[in-house]
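Only one protein chain is missing; all other protein chains are in place.
Moving on to subunit A:
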Amino acid sequence: MQKKKIVVAEDNSTLSMLLKFRLEKEGHELFIAPDGKQALEFIQEHEPNMIITDIMMPFVNGLEVISHVRFKLNKDTPIIVFSAAGQEEMVLKAFNLGANDFMSKPFSPNELMIRVNKLLD
């Protein structure tokens, strides 16, 4: 598979490290942002092929990241959203803003890989 750039915006350091390890193993180039603000910087700097973002993050949340990508940068980069239990309304908002897929935490990393590969194909 061709090497793709992926920005992961996740404030949980253990999970982001796990995702970095797993996605890099698949041959992708990862940019890990601990908050939405840095995620936006990475997106503008590296023009990734995919964005994986948590909804609840410090400074700039996941919804704002999606909104920025879709309406300010006018990009159709595939976006996968992570949500926690009880954030169903947020997920709907994320889809309305242009998210492509979502995964509810706790999730299976293997399932995430399938979704990532499907969206990157």
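We take it that a contact is a pair of C-beta atoms (placed from the backbone, for glycine too) under 8 Å apart; a residue touches a chain by one contact, two chains touch by 3 or more; residues count from 1.
By our rule, contacts and distances are computed from a predicted model.
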Name under which UniProt lists the unshown chain, selected from "HEAT repeat protein", "ABC transporter permease", "Phosphoribosylformylglycinamidine synthase subunit PurQ" or "Chemotaxis protein CheA": "HEAT repeat protein"
Touch with the omitted chain, as defined above, among A:12, A:38 or A:67: A:12
Residues in subunit A touching the chain absent from view: 12-15, 17-18, 21-22, 25, 105-111
